[in-house]
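All protein chains but one are shown in place.
We call the chains A and B, going by the order they appear; numbering starts again at 1 in every chain.
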Amino acid sequence: MEKTWNNKAWFLVLPVLLLVAFSAVIPLMTVVNYSVQDTFGNNQFFWAGTDWFDDILHSDRFWQALQRNLLFSFIILALEIPLGIFIALNMPRKGIGVSVCLVLMALPLLIPWNVVGTIWQVFGRVDIGLLGRTLAILGVDYNYVRDPIDAWITVIVMDVWHWTSLVVLLCYAGLVSIPDAYYQAAKIDGASRFSVFRYIQLPKMKRVLLIAVLLRFMDSFMIYTEPFVVTGGGPGNSTTFLSIDLVKMAVGQFDLGPAAAMSIVYFLIILLLSWVFYTVMTSRDAEN
Amino acid sequence: MARITLDHIRHAYGANPVSESDYALREVDHEWNDGGAYALLGPSGCGKTTLLNIISGLLQPSHGRILFDGRDVTELSTQARNIAQVFQFPVVYDTMTVYDNLAFPLRNRHVPEAEVDRRVREMLEIIDLSGMAKRKAQRLTADQKQKISLGRGLVRNDVNAILFDEPLTVIDPHMKWVLRSQLKRLHKQFGFTMVYVTHDQTEALTFADKVVVMYEGQIVQIGTPAELFEKPRHTFVGYFIGSPGMNVMPARISGNRVSIGSESIELDNAPRIGGDERIELGIRPEFIRFAREGLKVKINRIEDIGRRKIVRAEFEGRPIAIVASEDVEIPAEPRIVFDPARINVYADSWRVGEEA
Partner (left out) sequence: MLELRKAAKMVAGEYHIHPTDLTLARGSLNVLLGPTLAGKTSLMRLMAGLDRPTSGSVHFDGQDVTGLAVQKRNVAMVYQQFINYPSLTVYENIASPLRIAGKDAATIDREVRKAAELLRLSPYLDRTPLSLSGGQQQRTALARALVKNASLVLMDEPLANLDYKLREELREELPKVFAQSGAIFVYATTEPSEALLLGGNTATLSEGRITQFGPTISVYRRPADLVTARTFADPPLNFIEMVKSGDAFQHRNTEGLPVPAHLRAIENGPVTVAFHPHHLGFSQQTPEAAKLNARVQISEITGSESFVHLEYDGVKWVMLAPGIHDIDPDTGIDVFLDTRHLMAFGSDGRAIAAAAA
């Protein structure tokens, strides 16, 4: 679609431009500024060049946190996308069931991040939590405070619970836009349930799936609040993701320089990975 | 291919139909021949799509049975009925090639791959898409996609019937001609039973051996294109078929004289009418010609549509349409003559026969 030429349009976007400048560009420049300087307090700054970047890129702590992030995002996508598609496929298309399902699906999305964290933190506690207690009674050795595997499971289950709905809603929107004639034609052609999914539903959901994967990847890669509330990055460093590490460094240890350098590296990684995802998925789209 | 029997079928979308008007489809009781080409023609909401869906099995009729070759299929699903259908908007599997699209219904039925290949190639020839076998179906034009939809039905040589649901809606006029005559040739060649739903009279008449005209949930006439044109059973058929439709005007009958306003015409035979029905006379614009002597008309407008002229005139205070050929000069003081053999008389909208 093309637009009319009208220079007034610039005035309309000006507030947004200003907002973006204040909320993103200026803070980002400040961070860049910090990343190339060193300070010992008293507002005294020294030029540090790329030293902090060297430090970050050579620290095991950074690479381990990055590995944890990648693993976490991978598991999240591997669980939420198929599960989301599966639920969307089985949701009703007509009648009162539609609105009931949509409301149920939307509920977790409406809860603030830290509340989700708190809910699960309490839910999973071995002493008073409904889940933790039940598992303990059933004889399952579960304790997210002590056991790194249990901590990971908790964080992952929590994220799946919180965000699968988003994938479901996006896929559902894609599915309902498929005209009935396609299903009728497939029936007449004798297509199996799987063929209908593979050749009709999946191709029609491709666009929304791309958005779902991108959103879920970026979000899960930047995860902070929920694990911070539940596990605080522990036990040990087992759930210390880049974001948690960053906050520890910047606020906990007040290492502004390295933290700034790390956040820039972090930002660039997200940008790069999102770009890779996007180009890979859209180029496959263009081939067809 | 199969003979289709519609055994006292009625359908209502609502749960408890009380009156006749609750039925989207009122009493349909017909038998359609094996290998026939039928068109269901009517305006939107006349029940033609309902009837098609009942035949295809997407809809269970509220009453009555449907039989293929004498076998009751009323309870069978679409799949089990073994039919093919072409929809209004082309349905193709976007991610597959043209070849795979055609192979799809065969592969689903576990036909051996060698046989699949043979039949798909044959079908590609028939629908004129051999050169595009390896192309992705998504990028094709609407008419090519429609050909694929058709091909997917034809490639299974065991289908009972092929159903068409307004298949030329999205096709450009020039391509319509090509597809239509191709379809007709296929029918002559292979003799499938075909049912074609449309609101376009040209499509219906040119395609079908028998046209089923529907109006307000009823079949008002089943006939060959010529029967529908020359002897419409109901004034609706007269109006709906032909462009412009039949001229229908209130009339009075006495013996074999029919009077319209102050004018009167002699008929070949006296129509068989009772006492107090509403009598109308119907005459097609094509069967009125200009003459030296005859009925007086006032011409309002002449539409020159290329190969013929449509004359919009006033006769006894009512509008009348007259069709004249390209080369006819319209006289300054026009008089018209109705071809007496082509006059139809209607009592309460239904055509009456002649006295023996």
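Keep this in mind: a residue touches a chain if its C-beta (ideal position, glycine included) is under 8 Å from a C-beta of that chain, and two chains touch if they have at least 3 such contacts.
For clarity, every value in this text was computed on a predicted model and none was experimentally measured.
From the options B:61, B:225 or B:271, the residue with contact to the chain not on display is B:225.
Across the entire complex, the residue among B:192, B:240, B:315 or B:338 in touch with the chain not shown is B:240. By the touch definition given at the top, subunit B reaches the unshown chain through residues 43-45, 142, 172-174, 177, 180-181, 184-185, 188, 199-202, 205-207, 224-226, 228-230, 239-245, 284, 286, 303-307, 312, 326-327.
Just so we're on the same page, only the chains that are shown with their structure count from here on.
Each chain gets one centre point, the mean of its Cα atoms, and the points for subunit A and subunit B are 57 Å apart.
Those residues of subunit A lying in contact with subunit B across their complex are 179, 181-182, 184-185, 187-192, 195, 199-200, 203, 288. Taken in their complex, subunit B has these residues touching subunit A: 56, 58, 77-79, 83-85, 87-89, 91, 93-96, 104-105, 108-109, 136, 138, 149, 152-153.
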